[in-house]
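Everything on this sheet refers to the single structure shown next.
Missing here is one protein chain; the remaining ones are kept as they sit in the complex.
Per-chain residue numbering starts at 1, and chain names A and B are given in the order in which the chains are listed.
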Amino acid sequence: MDFLTALHVSGSALSAERTRVNLASSNLANAETTRGPNGKPYQRLDPVFESMRIGAQDEAPTVGQSPLGVRVSQIVSDPSQGKKVYSPGHPDADADGFVTFPKVNPISEIVNLLSASRAFEANATAVETLKQMASRGLDITK
Amino acid sequence: MNLRIDSGQASIDTSSASRIGQIDRPDRSDRSIANPDAATAGQFSGELGKAIGEIDKLQVAADTQADAVAHGAGNIHEMALALEKADVAMRLAMRVRNKLVDTYNEIMRMGI
Partner (left out) sequence: MKIFDSTLARLERSLDVRLVRENVLAADVANVDTPNFKPKDVDFAATMAAIEGTAQSSGGVSLPTEPTLGTAGSDTASGGIAARDLPIVDVPAGGASFDGNTVDLDRTMVSMAENALQYGASARAAGKKLAILKYVASDGNA
């Protein structure tokens, strides 16, 4: 185990949480988007976290060998339909006059946002702590 | 006889710094009866040689740790500790050497 492995472990978590924040923001911003990139209503995006071995290559984890980092293995979109609102004059209304809105719950997106932001702070603290530890170790020679 | 020597060595190995000037009692009791002066002289220079060897070992250990850190794979606090030990051992050696030189000069000054 390298001396500073924890730095890269926490760094991978910072990166993953940042992605989570980006996706939650994207979901919040598009909570009312009736026409997404593919013409259909916006589908909310979720990150899928996966453990990752920190070492020579970032590959599938092997338990018991080295501390595991995290990465976003894929970003999945939620295909389920949101609520339908009767609004015949809407440009995106279908033949029956219903407009399909995205299945985005702003409350749960905000909770995701807060949770990711807390996790980001926690990992940033871990990075700072390890930096301090290494500094103190060096201070032996002062 | 061997057991006594081994136990004496084991007690000395715990700290290299305290080895300097320390008389190895179990060894001494074997030969002091026959030839006390020669035994004392042999003991001291032997001890001194061993002490210098210890100091050199500490320097080499510090170098090994520093090499590991230079390659990016070293343990930082182990390197720091090894460097400090080497530093302290070198300072102690300098003090002892200065003392020895002063003593030698003192003796030479005494005259017959």
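Structure notes:
Note that in this section contacts are C-beta pairs under 8 Å (C-beta built on N, C-alpha and C of every residue); 3 or more make two chains touch, one makes a residue touch a chain.
Note that the structure is predicted; figures quoted are calculated from it, not measured.
The missing chain, though absent from the view, touches A, B when the full complex is examined.
Although one chain is hidden here, its contacts on chain B can still be listed: residues 59, 62-63, 65-67, 69-74, 76, 79-80, 83-84, 86-87, 90-91, 94-95, 97-98. Although one chain is not displayed, its contacts with chain A can still be listed: residues 4, 7-8, 10-12, 14-15, 18-19, 58, 71-72, 75, 127, 131, 134-135, 138, 141.
Rule of thumb we're sticking to: only the chains that are shown with their structure count from here on.
Taking the mean of the C-alpha atoms as each chain's centre, chain A and chain B sit 60 Å apart.
The residues of chain A lying in touch with chain B in their complex are 2-3, 134, 137-141.
By the touch criterion given at the top, residues 73-77, 80-81, 83-84 of chain B touch chain A in their complex.
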